[in-house]
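One chain of protein is taken out of this complex; the other chains stay put.
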Amino acid sequence: MGKGMYGPCKTTAEVLTLFTLQIIIFVLMGTLMTYGPQANAKMSREYIVQLPNAGDIQVYPNVHVMIWVGFGFLMTFLRKYGQSAVGLTFLVAAILVQVAILCQGVLYLTENSGKAPLSLLSLLSADVAVAAPLISMGALLGKTTYMQLICMGIIELIVYTINKHIGEKYFVAVDAGDSMYVHVFGAYFGLAVSFVFGLRNKPKNHHLEGANYQSDIFAMIGTIFLWLFWPSFNSASLHGDDQQRAIINTLLSISASCVMAFATSAVVSKDNKFNMVHIQNSTLAGGVAVGTAAGMMCEPVGALVIGAIAGVLSVLGYKYLTPLIQKVLKIHDTCGVHNLHGMPGVLAGLFGALMAGLATIEQYDYSLYEIFPARASSSMRTVNEIRAEYPVNPGQDRTASGQAGYQLLTLLVTLLVAIITGIITGYIINLPIFGTVPEEQYFDDAVNWELEEEEHEVKHKEQTNIEQLPMGHI
Amino acid sequence: MGKGMYGPCKTTAEVLTLFTLQIIIFVLMGTLMTYGPQANAKMSREYIVQLPNAGDIQVYPNVHVMIWVGFGFLMTFLRKYGQSAVGLTFLVAAILVQVAILCQGVLYLTENSGKAPLSLLSLLSADVAVAAPLISMGALLGKTTYMQLICMGIIELIVYTINKHIGEKYFVAVDAGDSMYVHVFGAYFGLAVSFVFGLRNKPKNHHLEGANYQSDIFAMIGTIFLWLFWPSFNSASLHGDDQQRAIINTLLSISASCVMAFATSAVVSKDNKFNMVHIQNSTLAGGVAVGTAAGMMCEPVGALVIGAIAGVLSVLGYKYLTPLIQKVLKIHDTCGVHNLHGMPGVLAGLFGALMAGLATIEQYDYSLYEIFPARASSSMRTVNEIRAEYPVNPGQDRTASGQAGYQLLTLLVTLLVAIITGIITGYIINLPIFGTVPEEQYFDDAVNWELEEEEHEVKHKEQTNIEQLPMGHI
Partner (left out) sequence: MGKGMYGPCKTTAEVLTLFTLQIIIFVLMGTLMTYGPQANAKMSREYIVQLPNAGDIQVYPNVHVMIWVGFGFLMTFLRKYGQSAVGLTFLVAAILVQVAILCQGVLYLTENSGKAPLSLLSLLSADVAVAAPLISMGALLGKTTYMQLICMGIIELIVYTINKHIGEKYFVAVDAGDSMYVHVFGAYFGLAVSFVFGLRNKPKNHHLEGANYQSDIFAMIGTIFLWLFWPSFNSASLHGDDQQRAIINTLLSISASCVMAFATSAVVSKDNKFNMVHIQNSTLAGGVAVGTAAGMMCEPVGALVIGAIAGVLSVLGYKYLTPLIQKVLKIHDTCGVHNLHGMPGVLAGLFGALMAGLATIEQYDYSLYEIFPARASSSMRTVNEIRAEYPVNPGQDRTASGQAGYQLLTLLVTLLVAIITGIITGYIINLPIFGTVPEEQYFDDAVNWELEEEEHEVKHKEQTNIEQLPMGHI
């Protein structure tokens, strides 16, 4: 296995694992999945086709943009790792969206027979699921091979599916914007993996670990698209008034976090200027922090306050906590996912529990039982009385504080599962078969890409010196 | 209050105004606003939830993209002010969208009691409102502190809300795409503020006032997204056939202005080449110019012609009028908002008045009274006859020429209000508490941002000279 000047040369055998992986997906998809009734020509008579409502068909492309444009460009901030940021997000997410569909399918087949159905909603859920490994990727950006990322992502999606299933089915926890299932899980899983990677030398700044003027603007493409479509993300699984409320709450929360991130950045930075890292990331913290409670009646001012807290907390995290974690716990976090997804996600879980604990039938009317299904009466008779006015299913007679407890339990379980399985995954992807990037080649696109410029620079240097300068500008 | 080499150092006290502002918003939002019935869990039985129609829920994310991606990136054209362009648009718009929601709320509360309702449509209206101060910001880009921009924006939104309310309620003027309320108002308000800023030295070109190759491409991201979603903007407040007509008219008008802007740019530029400033801006003039009449029956060819005129006018404005205004009136207009929003907006107002003056019952059938509500009969009996076939409210018996007159009046009032309040605002934001940017630091990101590059450049210069050159390219 040869090593060039740049990057760990991959053997062709290694490369073939990508083919193998896609072929395994063929087999599983062929064996397990088929079109769901909404997408199946044969069902058009037997089944009255439920058109996706306006909300669903709108939300899907927006979430789609968040995953590939949002995450992809957000990570282009490193001055010499932009092609990998957007390129590897592209590759990793394209594989994992297929894996996420299969995970859903397998989950369906544990309880049903035949083949698992595919619909527009499956694709939407798969996009949401893929966000978790992309968040973890943020903690590891620039330090892994793409096969390490892919392997991590596959394991993570399996655990994610199980953890979310436990939360939704057994704990009947509410998490509209998936702040616990996606953000907390993805962040702490990634940090756990990064912990295993460790810091071989003592903490220092790598010479390529930083932005430049252009890369910071590219990253803002990601930030802005994430910020814009976050209301779609948080309202993706809701309908009717819940969906509108989630859009409003998220817009308010993420606006407040934007303002507070700027304000706090100016306070903690030199000369009271703004710091691009804070602006690119902490402005989004309000979208995470309101996620769990997005569909609840937290009132406009509640959404604003939780977003503002998240914005402040996130910037302080970048300034003080990240260096501390790196120094004390030896966990390196390239994009600072702990500040954008980790802490705001925990905040979301706590705020969700609080709102759940405060939810009363006076405030929500019967839609309380739609938002918190476990709070409905388990007695068929009581349910049937309500059903005359409002569609409700029998629940578990849960009280408000009971629901709050289960919300907290879900947050705790998610944290534990993420950290434990993350550490295990860290050891797995450090196995030699996935390759490894030497520390001196961290954050360098040359590891993954045939860089165009290297060649013509040399060519031009040889030719003329006068022409080379203007060329270089471009 | 120390001053570094770059930029006016802000004191921490100054920075705290951002926090204060957000906290005032908390209090007002908590006191004044609550969820509207469409977004309120409690209303789900009492109120038959009106689902937002397919158009509304589609239009909102598109307008959202225009405000933050469109305006933000359009202004990245300056070679050394790209981070501020996109970053300050982000901050300013995030505060102002909350302020705009509050302005709507206060307006509602002048006529109603209780709390003002929030819905998806409130958010859409708030986004549209925010466009006005962002247009004004274009005239001032690179010359103000962010607190000056924010203060200007808050005053502007209050005046905007009142002016639009007068136009809509008292003059019953039609302005589907808000060409008068947003574009004319925003442009002349900004120019009036810029007039107060003045040109301290004699007009000259600042060494940073210009684009470079990369920044011109970044700006095209803004141009293209604005161009693409302008049909959504102009049709945002319409429904049914009016909405489709507005989409068609806007697409045709903005296509014609794009072609004519290219053609005129080639005629007036050296060697008949294209000029990026014209292409980035004047291609959009057709979207403004058709705005007022977007929902009217101007026929496809009418939309094309008005767009084409706007495209030509806008490029000629950049070439001949802007230098003249700078020389004679001492008004500096960084982005040339007079050419993109000012003149095309006035054109829109005139074209809207013309189309309103030509509108007949033969051409529109009863939907005349939907588009121009004041033209409906004030007699309940006549209205009731029509209502058997078409939903109409009693109006003011206005004639076509009466409606045209009110359209012109609205344009005139908007212009006057914008200029007068703009000048006053200019003096207010020049108060010392908002800070000020010295003229030699205009158009420089270093005023607002901790720039990454400065540091590592120095580091690399010290280390090696050979490595530094390829680094710099990236």
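Per-chain residue numbering starts at 1, and chain names A and B are given in the order in which the chains are listed.
Keep this in mind: a contact is a pair of C-beta atoms (placed from the backbone, for glycine too) under 8 Å apart; a residue touches a chain by one contact, two chains touch by 3 or more.
Everything numeric here is computed off the predicted structure, so don't read it as measured data.
When the whole complex is considered, the residue among B:Phe26, B:Tyr108, B:Phe171 or B:Tyr366 that touches the unshown chain is B:Tyr366. Only one of B:Phe90, B:Tyr146, B:Phe262 or B:Tyr318 touches the absent chain when the whole complex is considered: B:Phe262.
Note on the undisplayed chain: of the listed residues B:Leu109, B:Ile248, B:Leu316 or B:Ala400, the one touching it is B:Ile248.
Taking the whole complex into account, chain B touches the unshown chain at residues 53-55, 58, 62, 79-80, 207, 210-217, 220-221, 223-225, 227-229, 232, 240-242, 244-245, 247-248, 251-252, 255-256, 258-260, 262-263, 266-267, 269-276, 279, 283, 297, 299-301, 304-305, 308, 363-368, 371, 389-390, 453-454, 457, 472-474. For chain A, the residues touching the chain absent from view are 4, 6-7, 9-12, 14-16, 18-19, 21-22, 25-26, 29-30, 33-35, 38-45, 49, 51-54, 57-58, 61, 64-65, 68-69, 72-73, 76, 82-83, 86-87, 90-91, 94-95, 97-98, 118-120, 122-123, 212-214, 218, 221, 445, 447-453, 455-456, 459, 469-470, 472-474.
Methods note: only the chains that are shown with their structure count from here on.
With centres set at the average Cα position, the gap from chain A to chain B is 33 Å.
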